[in-house]
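Worksheet for the structure shown next.
With one protein chain removed, the remaining protein chains of the complex are shown where they sit.
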Amino acid sequence: MNLFTKSLMAAAVTTGVVAGSMAASYAADNIKIAFIDPLSGPFASTGNQGLSHYKFAAQELVNSKGGVLGGANFEIVAFDNKISAKESLIQLKVAIDQGIRFIAQGNSSGVANAITDAVKKHNRRNPDQQVLFLNYSAVDPALTNAKCNFWHFRFDANADIKMDALTDVMATNKDIKKVYLIGQDYSFGKAVAAAAVKFLKAKRPDVEIVGNELHPIGKVKDFTPYARKIVSSGADAMITGNWGSDMVGLGKAVIEAGFENPIYTYYAASDGITKTFGEAGEGKLKLVMEGQLNPPVSDRAAAYTAKFEAQYPGYDIGQPRIANVIEMLAKAIDKAGTATDMVKVANALEGMEHDSIWGTKVTMRAKDHQAIQDVHIMAHTAKDVKFDFDSSGYGLKVESTVKMASADSATTCNMKRP
Amino acid sequence: MSLFIVNILDGLVTGLLLFMLCSGLTLIFSMMGVLNFAHASFYMLGAYFGYQISTYVGFWPGLILAPIIVGVIGAAIERYGLRRVHQYGHVPELIFTFGLALLIEEVVQFFWGKSQMAFEAPAALKFAAFSIAGNAFPAYKVFMIFIAIGVFLVLLYILTKTRIGMIIQAALSYPETVQNLGHNVPLIFMGVFGVGTAMAAIAGVIAGPVLGTFPGMAVLLGSIVFVTIVIGGLGSLWGALLASLLIGWLQTFAAAYNLRMADLLTAIGLTEPADLAQSLLSDLWTLTLPQVGPILPYLLMIIVLALRPQGLFGKRET
Partner (left out) sequence: MSLQGQQSIGTKTPLIPIRKVLPWLIACGFLLLLPQVFPSGAGLTIMNQMAITIVFALAYNMLLGQAGMLSFGHAVYMGLGGFFCMHLLNQVEYNQLYLPLPLLPLFGGLFGLIFAFLIGSFSTRRAGTVFAMISLGVGELIAACSIIIVVFFGGEEGVSGDRTMGPQVFGFDFASQLEVYYLTAIWLVLAALGMYLFSRTPMGRIANAVRDNEERAEFLGYSQRNVRWISFCASGFFCGIAGALFAINFEILTEENLNLATSGSILLITFLGGVGFFVGPVIGAVVFTLLQTVLSLYTEIWQLYLGILFVLTVMFFPSGLTGLIAMHFRPWNLSKVGLLIRPYAKIAGPALVLLFSAIAIMEILFHARHSSIGSEEMNLFGMTINSHSPVPLIIAVGLLLISFFVVRKLAPGLLDAWQDANHQERET
């Protein structure tokens, strides 16, 4: 016995203890939903916020109303994927091992692409253990187009739909003559830029696109040179799909460089971003998003939001669609009469029409599993916001609404059904 | 032309900021012979302390206090950490500073969380100093330029004109001799390390409101700082200054001008393929200068190291 064997033995013992405790399955009374998103690392706050909303929605919208299938409760089980594709696939395996059949994920289209691919392969290789992928936030259009599959359902409006709605609103604003497009250099940023070019050309051929560029994602220290270009181009509006620190950096640099016109964004809210912009963003920052918080659409929505904020102080409902995921899944399970036969549940979810708590109708389009719903253009403001973000006094207020945005848009999805 | 002038000024701000980090790092390198991987982490600590102090007593006391605190922390790390690892050799030392960088990032997240802090420039400087063709130049950036130049001049004066500066310079080159002359060389080393980290902290406090105060800020700047002093020549203050300004302008101008690879390729007589999406070279054709901007410093470093391993101004090889 030398060092090598001894250490291997020691490693074996440790591995045994740990892996054994991990693989132990839990009691199977509840219907479990695996929440696979970053709970540590730079995007942890987004992940934790989403997790809180999932837990709250499951309790508030399903469990407190008697559960599904005559008494089964929803249980959210959290898995930290550290926003890495590799780690997500490991956590997916762990979740499936624990007998979980519903996978919820949203942060990063890259991770969503990895999961949808892995779910497709898993379901083909293990027909007795199939799982559903509930994508609540990843908006890369490819997921419901070229890469679509039967097991994937998207509850957020994808990047194309959001751009369609955004350009609908921009088209009515005759002051906008020149538009600057800037985004992160990867699939989502490119999708935003392509959609903007396409829709602006169709709806406002007179608008000139004075800039269309991509910057390296997460690598730009100082956005000032970009801001200079935008100001010098004389643009009347800019559009960006940036998120995280790239959004903050770009937005602050542009405002500081003296840009006075609207900045249309996808993700410039919550997770500290609203607070960071504060007064500087007033009247400039616009957001395209589903789920109306301000003004509240109904007493029920207001009560739901207020109760969430009371239960999770400091957190916001940054992703209102999570409520739709939970309600629609509950409905589908009840309609299918099973929470184990994924083909039946998926068939029930396909084409479902649902009246959302946020005052919109949500249709899960059957041909590509893309949710169709009202999309709003919101303004970053401190006026008339009942529910602010980041406890900053600033929040999002709906300015205009596109009803059932892109309901009849085309898709290249060629879905193979089991 | 007006845009060019604005970019010159912006690049100057970036370059000088970089220099405040590089000057400390290069001094520390001359002293210990090891690159401090965690140097940018002290810059981050400076920004966070500056932010925290500014929430209690405002920006200006933070500008004074945060560097002092960080300098003391840096000196303590030198005394109790680096000095201990020094005996194992250079590679463990480098690994130690690498681990320290990871640890400081985790500690920052432990106390301040992962989101960006709402660190604001002082209200007194929140106006546009001047504007060139519609492009506002904030007064705060003018202030940054002055602080950086001030720090450089003070450093230069201390190093070249004062007695303590002479001893430091001597200790850098001949530590044993200086020790034998009765000076406390370990104390000098600790002091230089503390001052170097304090300078990084000053850079952090003044950069925090502009570049953002978040846990990734050290990583974002960390390797660039390295690259800069390697290009400038390890241990050379003037080299660090030149390389900092070079990199500052390089990055600013690379981001500012949308030169397209397609134009270049067409200029040398190639024709763009009709169906770009199907072409294997589509990425080459759509490449623009801002896309490659962030990797230019690394490219420059590899070229410099391959051709002149001691860097532009360095006197010795590493």
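All chains are identified by letter, namely A and B, in their written order; residue positions are counted from 1 within each chain.
Note that a residue touches a chain if its C-beta (ideal position, glycine included) is under 8 Å from a C-beta of that chain, and two chains touch if they have at least 3 such contacts.
Predicted model, so just to flag it, every value in this text is computed and none were measured.
Participant: Among B:L102, B:A118, B:I145 or B:A262, exactly one should touch the missing chain; which is it?
Facilitator: B:L102
Participant: Going by the contact rule already stated, which one of B:V6, B:A40, B:A66 or B:V85 would touch the omitted chain in the full complex?
Facilitator: B:V85
Participant: Which of these, A:D185, A:E208, A:E282 or A:E350, touches the one chain of the complex that we don't see?
Facilitator: The single option touching the absent chain is A:D185.
Participant: In the full complex, which bits of chain A touch the chain not displayed? Write them out.
Facilitator: 1-8, 11-12, 14-16, 18-20, 22-23, 39-41, 44, 52, 80, 82, 84-86, 89-90, 93-94, 96-97, 109-110, 113-114, 117-118, 121, 125, 140, 185-188, 216-217, 219, 310-315
Participant: In the whole complex, what residues of chain B lie against the chain that is missing from view?
Facilitator: 34-35, 81, 84-85, 88, 90-92, 94-96, 98-100, 102-103, 105-107, 109-111, 113, 219, 223, 226-227, 230, 234, 280-283, 287, 291-292, 294-295, 298-299, 301-302, 305-306, 309, 317-318
Definition applied: only the chains that are shown with their structure count from here on.
Participant: When the centre of a chain is set as the mean of its C-alpha atoms, what distance in Å lies between chain A and chain B?
Facilitator: The computed centroid separation for chain A versus chain B comes out at 36 Å.
Participant: What does chain A use to touch chain B in their complex?
Facilitator: By the definition above, chain A touches chain B via 41-45, 185, 211, 213-216, 218-222, 224-226, 228-229, 231-232, 234, 245, 248-249, 252, 256-258, 271-273, 275-276, 278.
Participant: Quick one: which bits of chain B touch chain A in the complex? Just the residue numbers, please.
Facilitator: 2-3, 6-7, 10, 13-14, 113-118, 128, 131, 133-136, 138, 210-212, 214-216, 220-221, 224, 251-253, 255-256, 258, 288, 290-291, 293-294
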